[in-house]
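Excluded from the complex is one protein chain; the other protein chains are retained at their positions.
Then we have subunit A:
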């Protein structure tokens, strides 16, 4: 008990600060990635061969870019983007310097998840919407995006948790956050208790995100009532 109090006295503030950094590195890039990723996911779906408006060239090019984006190891991504990060964020260091490459790396991942969620919408509903005279915009806004909300939310939970992992990589090259703490204290300084504490906090974060999302999805999904 006494040991625990001592631990918090020494490391409490630092852990709290880095937890907040990690949360920022999860939320902000995910939000940005969805802002950009949803339109891209929609384009991928609509321009696909069986889609509402097939367009082979657009679909191929967009698909390529997304695939390349997902293939590049994130740590290389960060380094390659440093010049751009400096322009956009003003720095390439710390949390601010990590958010930009995290967001850019998350976009292709989110785009594919969105495309997947949209593709799962019952094709009978799309056909019904067409039979009433809906144009492509209306089908996308009123049917695809609306009917896939539960699936999109689940995808968001997955994306957030994936970014937790990515933020640790960013942490290893100076961004801060819990991953950075775990590596610095656990691996480099052999202060294993700190590393364990950081990992435990990560576990709690993931549990909270997943639990909140489960509740939200159950409320929002009108299919299970």
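By definition in this document, a contact is a pair of C-beta atoms (placed from the backbone, for glycine too) under 8 Å apart; a residue touches a chain by one contact, two chains touch by 3 or more; residues count from 1.
Convention: contacts and distances are computed from a predicted model.
Considering only "Anti-sigma factor antagonist", "Transport permease protein", "Cysteine desulfurase IscS" or "ABC transporter ATP-binding protein", the record for the omitted chain gives "ABC transporter ATP-binding protein", by its UniProt protein name.
Interface note for the absent chain: among A:18, A:115 or A:147, the touching residue is A:147. Touch with the chain that is not drawn comes from one residue among A:116, A:130 or A:210, which is A:130. Which of A:5, A:91 or A:138 touches the hidden chain is settled by the complete complex: it is A:138. Although one chain is not shown, part of subunit A still touches it, namely residues 122, 124-125, 127-135, 138, 142-143, 146-147, 149-150, 221-225.
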